[in-house]
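As you look at this complex, bear in mind that one protein chain is not there, while each of the others sits in place.
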Amino acid sequence: MEEKKVLFDVKNLKMYFPARGGKLVKAVDDVSFKIYEGETFGVVGESGCGKTTVGRTILGVYEQTSGEIIYRGKNTADFKAEDKMAFSKNCQMIFQDPAACLDPRMSIGTIVSEGLTVHYRNMSKAEREERVNQVLAYVGLTSDYASRFSHELSGGQRQRIGIARALAIEPGFIVCDEPIAALDVSIQAQVVNLLTRLQKELGLTYMFISHDLSMVRHISDRIAVMYLGSLVELGDNKSIYGNPMHPYTRALFSAIPEPDPYHSWLKSRVHLQGEIPSPINAPAGCKFCTRCPQATEQCKLEPPALREIESGHFVACHQIQPVNA
Amino acid sequence: MARYIIKRILYMFLVLFIVVSTTFIMIHSIPGDPLTATVENLPEATRLNYYARYGLDKPLMVQLFRFWKLFLTEGSLGESLKYPGRMAEEFIVKYAPISFQLGIWGLVIGVSLGMMLGINAALHKNKLPDYFGTFVALLGTCIPAFVLAALVQYFFTVKHKWFPTAGWGGAIYFVLPVLCMTLSPVATYCRYMKSTVLDVINQDYILTAESKGLPRGLIIWRHVLRNTLMPIVTMLAPSVAGLLGGSFIIESMFAIPGLGTYFVKAINSRDYTMVVAMNFLFTATYVFSLLVVDLLYLVIDPRVRLEAKQNRRAVASNVPNEN
Amino acid sequence: MSPMKTDWINDTEGLTPEMFVTVGVDESKDRVLRPHISYWQDAFRRFKKNKLAVFGAILLVILMLLVIFGPIMAKHSFEETNIAESYHPMDKDYWFGADKLGRDYFARVWQGGRVSIIIGVSGAFICAFVGCIYGGIASYFGGRIDSFMMRIVEILSSIPYLLVVILLSLWLDAKGIKTLLLAMCLTGWTGIARLVRSQMITLRQSDYVLAAKLLGVKPLKIVTSHLIPNTIGLIIVNITFRVPSLIFSEAFLSFLGLGIQSPETSWGALCSAAQTVFTFKPHLMFFPALCIALTMLAFTLMGDGLRDALDPRQRK
Partner (left out) sequence: MSEHLLEVKDLAVSFSSYAGKIRAVRGVSFHLDAGETLAIVGESGCGKTVTVKALMKLYGNSAAFIEEGSSILFKNEEVVTMDRKQLSKLRGEGIGMIFQDPMTSLNPTLTVGYQIAEGIRFHDKSVSKEEAYKRAAELLALVGIPSPEERIKQYPHQLSGGMRQRVMIAIAIACDADIIICDEPTTALDVTIQAQVLELLNELKEKTNKAFILVTHDLGIVFDFADRIQVMYAGVILERGTKYELFDEPHHPYTWALLNSVPSKQSQRKGTLYSIQGTPPDLMMDIKGCPFADRCVYCMPICKERMPEETPLSETHSVCCWLEHSMAPKVKAPAAGGEE
């Protein structure tokens, strides 16, 4: 396999938000990972694990508390104005709620061409229209839609418009933030098929954030598992799903409902006690130690580092030792 | 919790201080003074004498300081400029109870009547009670209090001599003024209560209550009304302020010796002390009603209670919603 | 199990083989069927459906026409005094009769209406303008500036506005439209400032504004293309409700003698003057009072209709 090109290199990213009473919500707490060009990088975790914040922070929606985000070898903190423009042209986002991500007062055509007016200033009106129609065709909609308003569309159609808006300026990287969570089962499949098709045709890189573990398994090349702001496990699809090592990952994956009457996932799952602590009062050591069946004194005191256990498979757990160590 | 309450009380005093000081400064910087407002061609010496007596010759800030010092040490609001030798608080003690009685009766009757009409309208949407509520609410918003007062006076005191025209005596003098004062709160609260009840009725927990088999009356009493109180309570403080203003007209039309009539008189005669004193009273009433509303929240809504307990101030959190 | 016809699968009566050819999904069917309407068209359609609101709008138009043309139509000027015609009864010459000084009451009522409506409308627009800018600035900068600006609003709104009016009229040593307007607007804008601020904050956190930011759209462009269009409906509704409340306040202040001074007049001033002779000449009170009531009614009904038409929560 040839050397993969690194698109994003995220190092020790921390994103804290001020909370009531002078406390801090540690939404993302010391997370490092790389995203390679052309891959789908899946991020999974339960609510409050910081997966959305990670996605938004690397796109520059929030200014990180600390840590570095290196985009194509350049630190985003050192970006000049033209770098920022190039970055925003190249890195886009798809949102969870298709109803909320479209301005109700704008026609679909205006929404889709919004980015064109910024990044393709020289385009004539006719060219812009043509581009809008072309992008709409990409996502499987006719040019009739350009003059419509979002309230006239169904949920699945709106999500396609959200995708078309991002695609219009020909980005290379798209953060998909729970793009299917608000959709019906049959529509989910439509959107996921569209995303995989577009990736093949346009060579896109995705960061696919979702709590739907079976969809992430379906679409991702590499997967990061997050728990309470920390990255607990990172690896390629096969090793994460085939050989989950972190106790949380194991519990999480065993709780994926399997549509199979002959095999009860419910009974065979790894049982987890208790619930996720609030990110304001997260445990000092390993974030998972309050619920982990294997937790020791060390886990309570010391946060585990993310170590490479197998080639390309990283786990943050004191109890798991590298294979060839 | 105690810290929260103390904080709110301190804040109340701060607002009161700022508002009263501002009005003090504003009114003392008005061109013209009490003396020239009443007597013309006054000898200069008399004028300066008069100023010296009331300390009006001092710089504004000194006057302000003296005012607060007097209030804090002796609880006095100063000597009336128009009635020498009489203190402002004497007037307040004498006339305020009448105004407050009128205001409180108007508010209590208006709010409760309005709420009842509103609830009924919401529970019988698109039926007779709903139309009736809408009609009353429209009537209340469209007819100014002074027009109603004039009509009421005409019909009940001139045409049919059922009530005394004006003045102040027993309970009978009370009826018409209070009636006129209730109209506006009835309308406001009827409208507001209707929309709030409709909001609450569509909440999921009402469905939960229904699924337990509870009868409609119990659901309305226990689940609907309790949750409509929050927004209604929020409106009370502005209502108190509105009624105080409204009582001015009613008092003057029914010749009731309340503070309202006095206020206008005091202003026209440039009686600074009286104006500041009365403004003090009005602002204090308003700010105090804001405090009461805040404390009522504590009683009604356990969420606010919990926050107060943990002594947190509401800060808009910008943590993204994760789902 | 309920009994079912099991022979249904073999019942071929009336069926032809052509009916059983697989045709699959007709792709062209996946199109929007609903009629194509923009946001404002939709709002207008909704407004038209509300009969009461349409009634309010028509009523308002009639009142406006009367206010504009009433003083012209009258046979006498509203200022022209004629003691000989004091309390002239209603007849062909004096349609609404005459007042104590023999001035044509018809002309005075509509002239008063001009003043009342000018105060209401311009006051509402001034309040909206100031409030929008203030609320917009507070929400745009956020943080400390925002909370400081909102504290000021809080304190300003705890000053009874009656006091402000009185103080101002004394301070400026003038009673009249300008003083009234200034006084009512001095504290009147706080409500809309709060409204605009909270709406802007909500909008700024919305996904579509975030999407625009990520597309690299400049902040000012976001304000003009997303924030303002999505707040405008709210502001329109607020203005519609503020107009009658200002007319009401004006009437109230004029009634107390703090407002418009003779020979200029307003509906409130007319009511105030008529109050003393109410028992003998009730019509002098009736006309201006009715005008106030009808104007209030028109604006309230229209405001209700506009709110229902423009409120995005009601959209389906």
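Order of writing sets the chain letters: A, B and C. Residues in each chain are counted from 1.
Following the convention adopted for this analysis, a contact is a pair of C-beta atoms (placed from the backbone, for glycine too) under 8 Å apart; a residue touches a chain by one contact, two chains touch by 3 or more.
Just so it is clear, the model here is predicted, and its values are computed rather than measured.
For the chain that does not appear, the touching partners among the shown chains are A, B, C.
The chain not shown here is touched by just one of A:Val10, A:Ile169, A:Leu213 or A:Ala282, and that residue is A:Leu213. Only one of A:Ala77, A:Ala137, A:Leu202 or A:Leu266 touches the absent chain when the whole complex is considered: A:Leu266. Although one chain is not drawn, the whole complex shows that of A:Leu204, A:Val232 or A:Leu252 it is A:Leu252 that touches it.
Summarising the interface, chain C meets the missing chain with residues 1-2, 4-6, 8-10, 12, 15, 17-27, 29-30, 33, 49. For chain B, the residues touching the chain absent from view are 198, 201-216, 218, 222-223, 226-227, 300-303, 306. With the whole complex as reference, residues 40, 46-47, 154, 156-157, 184-190, 192-193, 196-197, 211, 213-215, 217-219, 237, 251-252, 255-262, 264-266, 269, 272, 275-276 of chain A touch the missing chain.
Definition applied: only the chains that are shown with their structure count from here on.
Distance from each chain's C-alpha mean to the overall C-alpha mean is smallest for C. Distance from chain B peaks, on a Cα-centroid basis, for A.
Note on chain placement: the centre of chain B and the centre of chain C lie 25 Å apart, centres being C-alpha means. Work out the mean CA point of chain A and of chain C, and you get 45 Å between them.
Centre-to-centre separation of chain A and chain B, using mean CA positions: 53 Å.
Residue positions of chain C touching 2 or more other chains: none. In chain B, the residues that reach two or more other chains under the touch definition are 318.
The touching residues of chain B, counted against chain C in their complex, run 15, 18-19, 22-23, 26-27, 29-32, 138, 141-147, 150, 153-154, 158, 241, 244-245, 248-249, 252-253, 264, 267, 270, 279, 282-283, 286-287, 290, 316, 318. Within the complex formed with chain C, the chain A residues making contact are 59, 61, 84-85, 88-89, 91-93, 95-97, 100-107, 111, 114-115, 117-119, 142, 144-145, 147-149, 151-153, 157, 162, 165, 169. Listed in rising order, the residues of chain C touching chain B in the complex are 154-155, 158-163, 166-167, 170-171, 173, 201, 205, 244, 248, 251-252, 255-257, 268, 271-272, 275, 278-279, 282, 285, 289, 292-294, 296-297, 300-301.
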